[in-house]
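Only one protein chain is missing; all other protein chains are in place.
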Amino acid sequence: MSIHAPEANWFKPPSGAERTWIGLALAWCLVLSIMMPYWHFKGKQNSTGDSYRVTPAAFAARVEQFVKTNKVAEINGVPVVEPSPGGDAYLQGQMWRWYPALKLRVNQTYRLHISSTDLQHGFSLQPMNMNFQVLPGYDHVLTITPTMKGEYSIVCNEFCGIGHHLMTGKIIVE
Amino acid sequence: MPENEEKAAEVFAHEHEEEEHKTPGTVVLTLALLISFAVYYFANWKALADVWHVR
Amino acid sequence: MANAVAIPASHEESEVITKPVGNHAAGNSRTCDTTGLPVCLTAQLFIRLNAVLGVVALLAGGIAALLIALTRWPAVHLLDPVWYYRLTTFHGLNMLIFWILFMEVGILYFASTTLLNSRLFSKGMAWASFVMMVAGAVLVDVTILGGKADVMMTSYVPLKAHSNFYLGIILVAVGTLIGVANFFGTLYIAKRDKTYAGSVPLVVFGATAAAIIAVVTLLHGALVMIPTWLWSMDILKEVDAGWYRLVWWGLGHQSQQVNVCAMVSVWYFLATLTTGAKPLNQAVCRGAFVLYILFINLASAHHLLVDPGVGASWKIWNTSYAMYLAVLASMIHGFTVPASVETAMRKKGHNRGLFGWLAAAPWKNPGFSAFFLSLLIFGFIGGITGVTLGTQQINILAHNTLRIPGHFHSTVVGGTSLAFMGLAYYVVPLIFKREYYARGLARVQPYLFAVGIVLMSLGMSFAGSYGVPRRHWDIEFTGAQFAPGFGSGAHVMLGLMGVGAVIAFVGLLTFILLTVAAVFFGKKIENRAMTPW
Partner (left out) sequence: MAVKVHPIQRLMDNPWLLLALGIIVPFLSYTLWGWIDMASMPKATLP
């Protein structure tokens, strides 16, 4: 009984169906654990946590400079900025907007720096549905390659105060 | 010594026999779990392979 | 009992044992008329107190649950944003922390006294623990409802709440830690006083695993909450956002691993109580608990898989709980628990076909149905989604979407809470010594709750697969600069979630009303066994 003390010498190796199941489960667990390193080397989607320490002020200044030099248009009063293919792009999360809007070329790779100047935010690209955490003080660098053309929205999926659900942004891929 | 060991093995084998349980229903239940697990898990890898490349 | 001096018991406890037994003082223990197990009356008092407070927290959190679910159901969209975010904070803390911790301290007291035939280590510590937990929980709830802590359960810095919010959590954590220490103290005196021979029973072993994980959890809680509390009072200048997340999840996720351990112990307990099941192999069951103790806490990394600051090696190693050894443990329990029931039922002659034993199981006993449904929901929905979401790269698709609450509502609610409800159907007759009214309703209640939670979890999970964020007031983005919007599929799923939530709430309310009625007004059980379910 599981509520009474077991017999004095209860240790015995598993047997029968129980033993088979443990073997099967262990094999499945090994498959699970091999999948991650496998994808790390062979897969195209990885979150490696590439990041650098940065002050919010320094990051905001760099974003401003990026907007000034690379702005190509404006939508809804938000500057649309086009980084050079293969280069660095900057995105600032703040209460409550993603700044600026980005214009990227399909199948080009960018180093997308994301950080926050106030609270924690959640970068959530829709309807592609890719999600990354954004922290103040951390320059989170995603080496990203858009593989499909289209207009994508960024929503915030980390609670950041009362206007959280209004925090949106845009990425256009051409 | 070998005799003792033999005896011990015998006792163990005997206990073993007594303790053998038949649980075919549980086996089917857990196999169903394993199969649904594998289907959901690999469907997610497939979905992941379809999004933008990132590192 | 034969040569006990016949002193009439002065109060309701008619079967109180009036001479010292084992390490119990005279008049401080009784024998349960149903199970024949010894009950320490000090432990009994605190099991009752903790159970009552647990149910109060469950009711508070449950009302909030209904309101926020009706807000996230786009067709209803009930609350304004302020109260939506406020009650989401309130719901999380009352359900995930208070309800569960109160119940778990009660379970620890029960397992270490009754099942080990021992007295409780310290009445003073039990009081200290209880008072601190209640004070902390009240402080947190008052601060939240007063609008001074709209920070979600996670209170990620630099989002700041009133200092009383952090103080309340510290009080709850320290109070729980004292309760856990009381458990370890009882383990120690039981061994010293030789109240049992050989190894502890399996349920006590599982409770020990839960207690060990609780220690790790609460140490992380102290480590993160004390600096944050100082920061909220401007004594400390800054708490780093990444550091906070790392240590906070050592509290936030690990506390849920305490639930897993406690729940599995309750499965074994209820399986024994309702079907006479006994574990096929003690070494296998205990070995699985040891794997939990060693590795399950690494799963806190699941929350940091798309975070900056921690590298890929750390993420992969920890998210796999060191090669998925804790998943292996759950899969082992997932076999041994039903296998023990199957063996017990077959021994009783229910041998027809593959599932004759299952069909003949006591499905009308809410203790059994709650336990078995908990097992199925936890395994098939909670386990599978959890491991998938917790895969380092797959997390890119899931982080902070509704898939996350979809997962943990099937583990913590469909799993742990449902199992604890099943436990209550025995705790009330055996510890409160009261009968349930409306037993027909009690028989239906676990099914009602389970169906609601399954619909709700699946609705959330699949809405999250469409990208719907968690903790989000308006997925129509009314008034936002860019309005992403979500398709009809997401809306259907959110509707499913809403319907499920309403059904689950009805099930929850049924449970609470039945239990409150039984505890305060139920027919007393004196000198007789409980009416079997």
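Letters A, B and C mark the chains as written, and numbering starts fresh at 1 in each.
The rule is simple: a residue touches a chain if its C-beta (ideal position, glycine included) is under 8 Å from a C-beta of that chain, and two chains touch if they have at least 3 such contacts.
Just so you know, these numbers come straight off a predicted model, no measurement behind them.
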{"item": "Touching partners, among the displayed chains, of the absent chain", "value": "A, C"}
{"item": "Omitted-chain contact residue, chosen from C:16, C:203, C:298 or C:530", "value": "C:298"}
{"item": "Among C:37, C:76, C:189 or C:215, residue touching the chain not depicted", "value": "C:215"}
{"item": "Candidates C:26, C:63, C:290 or C:360 - the one touching the absent chain", "value": "C:290"}
{"item": "Interface with the undisplayed chain - residues on chain C", "value": "184, 187, 199-200, 205, 208-209, 212-213, 215-216, 219-220, 240, 242-243, 246-247, 250, 254, 283, 286-287, 290, 293-295, 297-298, 300-301, 304, 309-311, 314, 317-318, 322"}
{"item": "Touching residues on chain A - with respect to the absent chain", "value": "8-11, 49, 51-54, 58-59, 62, 88, 113, 138-139"}
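What we mean here is this: only the chains that are shown with their structure count from here on.
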{"item": "Between chain A and chain C, centroid-to-centroid distance (C-alpha), Å", "value": "30"}
{"item": "Multi-chain contact sites of chain C, meaning residues that touch two or more partners", "value": "280-281, 331, 335, 339, 387, 391, 393, 396-397, 465"}
{"item": "Residue numbers of chain B (touch at least two other chains)", "value": "19, 21-24, 26, 30, 37, 41, 45, 48, 51, 54"}
{"item": "Chain A partner contacts - residues on chain B that touch it in the complex", "value": "15-16, 19-24, 26-27, 30, 34, 37-38, 41, 45, 48-49, 51-55"}
{"item": "Chain C residues touching chain B - in the complex, by the definition given at the top", "value": "280-281, 331, 334-335, 338-339, 342-343, 346, 354-355, 357-358, 379-380, 383-385, 387-388, 391, 393-394, 396-397, 465"}
{"item": "Interfacial residue positions of chain A with respect to chain C in the complex", "value": "1-8, 10-15, 17-18, 21-22, 25-26, 28-30, 32-33, 35-37, 39-40, 43, 45-51, 76-78, 97, 118-120, 122, 124, 126-127, 129-140, 153, 155-162, 164-170"}
